[in-house]
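All protein chains but one are shown in place.
Take a look at chain A:
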Amino acid sequence: MYGIWLREVVRALRDRGQIIGGVSRPLIWLLVLGIGLNPYFRGEVYGEVRVVLPYTYVQFLFPAVIVLNIMYTSILFAVSVIWDRQFGFLREILVSPLPTPLILLAKILGGSTIATVHGSIVLILARFADISLMPGQIALALLAMFCLSFTLTAFGVILANRVRNFEGFGVFSNTLILPLYFTSSSVFPLDPSLSRTQSIIVYPEWLVAAMRINPITYAVDFLRGILIGFNQFPAHIGPTLILLLGLVFFQVALFEFRRT
């Protein structure tokens, strides 16, 4: 089991392409988008701002960029499952004495570790975002990032079991990751000073509904709670949902893994 985990981790962290991807996303989202949009969210007259949040726009964006990095790494990690299947490695390890659930667990843990590393790379930019992090906050954030990575990697494995080639999997980044990210209150807040009825007036009802049923909304909210002390929703929803979905996705992934 350790061997499978190690193989995934070493392979991914040796791959410069993946590492560059893990760096370029936070740079684009935080440095370019954050700086670029700062003038639109900054205060010009006391009492008049576009977003009434006790944080700057970059601070608001910061936890969401960590989630974005984790989403990409976790879900695209499933490419390795397709790779292993196509090149026969999966068949080799499946005939080993190791039980199938442990094989799957080792692979998912490998993916989760890599995604957590990619998420923690963003934490280094905390100074840029003007966020002071205490050691306890960092530890809690890493734990939250690992749980989220586990859930999303298990989800990626489910997707990989339904996709037979690399080309088909590439479609997911545009049809799944980005829509999930953009409808998770990641780049704009559902104003906490407004009631639900008022937020529907500010944003169309379909968008508010999409945000509220999107589990990533609560994952982003969970990390925001840890890193900047801001929750748009009750703080317990995020961790509960991540753990619950992690268990469900792992069971489904196991079922499909066994079937294939």
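Note that in this section a residue touches a chain if its C-beta (ideal position, glycine included) is under 8 Å from a C-beta of that chain, and two chains touch if they have at least 3 such contacts; residues count from 1.
Operating definition for what follows: contacts and distances are computed from a predicted model.
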Discussion item. Given that one chain of this complex has been left out, which of "Tol-Pal system protein TolB", "Amino acid ABC transporter substrate-binding protein, PAAT family", "Polyvinyl alcohol dehydrogenase" or "Chemotaxis protein R" is its protein name according to UniProt?
Written reply: "Amino acid ABC transporter substrate-binding protein, PAAT family"
Response to the item:
Where A:Y57, A:F146, A:F222 or A:F249 are the choices, the one touching the absent chain is A:Y57
Item to complete: Write the list of chain A residues that the hidden chain touches.
Response: 7, 9-10, 13-14, 16, 19, 22-23, 26-27, 31, 34-35, 38-39, 41-49, 52-58, 117, 121-122, 124-130, 193
